[in-house]
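Moving on, here comes subunit A:
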Amino acid sequence: MGRRRRPGAAARHPREGGPGELSLPGQGAAMAGMALRMTQTLAPSPKAVVDIEGLSLTFQTNDGPVYALSNVDLRIAQGDFVSFIGPSGCGKTTLLRVIADLEKATSGKISVNGLSPQEARQKRAYGYVFQAPALYPWRTIERNVTLPLEIMGLPAAERKERARRYLDLVNLSGFERKFPWQLSGGMQQRASIARALCFEPDLLLMDEPFGALDEIVRDHLNEQLLGLWDKTGKTVVFVTHSIPEAVFLSTRIVVMSPRPGRIIDVIESHFPRGRGLDIRETPEFLKIAHRVREGLRAGHAYED
Partner candidate 1 sequence: ADKVTLQLKWVTQAQFAGYYVAKDKGLYEAAGLDVTINPGGPDIAPPQIIAGGGADVIIDWMPSALASREKGVPLVNIAQPFKRSGMMLTCRKETGIKTPADFPGKTLGVWFYGNEYPFLSWMAKLGIPTTGGPKGVTVLKQGFNVDPLLQKQADCISTMTYNEYWQIIEAGVKPEELIVFKYEDEGVATLEDGLYVLESKLKDPAFVDTMARFVKASMAGWEWARQHPAEAAKIVLDNDATGAQTEGHQVTMMEEINKLTAGSTGALDPADYERTVKTLLSGGSDPVITKAPKAPGATR
Partner candidate 2 sequence: MKTLRAAVAFLLFALAGAIVALFSVHTGPDVWPFSSGLWLSVLVLTVIAWQGLSTLAAFRSRNARHQRLADLAVPAIFGLWLVFLWEVVTVGANVPQVLLPSPGLIVARLFTSADVLLADFRQTFLQAVLAGYALGCLGGFLVAILADRVPFLKRGLLPLGNLASALPIVGVAPIMVMWFGFDWPSKAAVVVIMTFFPMLVNTVAGLAAASVQERELLDTYAASYWQSLVSLRLPAAMPFIFNALKINSTLALIGAIVAEFFGTPIVGMGFRISTEVGRMNLDMVWAEIVLAAVAGSAFYGLVAMAERRLTFWHPSYRQRGV
């Protein structure tokens, strides 16, 4: 432990705010990060759920390499709610996939729950909501939701009960017996959220889960998710395009730059845990949202 950080990332993106390394509440400074790292071995709380250092990823394609992630440093502590926000194609999905062991980094280090991503995946450490619903067309909605439970060997009665509970949570009661192609886009997306929630993982990786939903349902699900997070102490890593959503939900917002994806800002958001939707009108909320928007805009400027 106590590895030295590589200086590259910080030097290359001299933006306000911490250059990626997140470890303490407040502006994550490199030194503070190191301090925590060192204490962590002594007193392992708050536990690092995801720990990424100097991670890069390059895709080889038919016409040359695509640099998707470059030198990403990130630490997510237990109980964090971290949102990734950034321009389309900047590498948010890729980063989430690396954490989930669906993609291998080209270089750099990453651990999940102190293990390699692969080990963590094999321990079923997380639930993943894909950007597309990925429902199996030969299963009804209910049986799509119970799929992970079947795999994990839960008894049938329990599976049914959980499916009922989580389909209700996403407002899909009454659609248990339908097949995926009989549902609207948003309904399919909600079914896939229910599927990820129903086995109650400690770590949730969600890739634009609410993208296809209207504001009302979205608000509703935001509240549900926040309640769940609050009650269960889950760690959530969340990709979104909505600035208000990011600010409302997160304890930390990670702003990414266009390709090759780098972390250009990390913004803390300290609303009380039991916050309501009304906080979105407060000046503090608007201030944070503004800062996120500025970060995003800067990222875009960076590209052209």
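Keep this in mind: a contact is a pair of C-beta atoms (placed from the backbone, for glycine too) under 8 Å apart; a residue touches a chain by one contact, two chains touch by 3 or more; residues count from 1.
How these were chosen: all candidates are chains of the complex that A comes from, given by their letters.
Just so we're clear, the structure is a prediction, and the values are computed from it rather than from any experiment.
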Out of 1 or 2, the chain that touches subunit A in this complex is option 2
Residue set of subunit A touching candidate 2 in the complex reads 100-102, 121-124, 126-128, 130, 132, 134, 136-138, 147-148, 150-152, 179, 181, 199
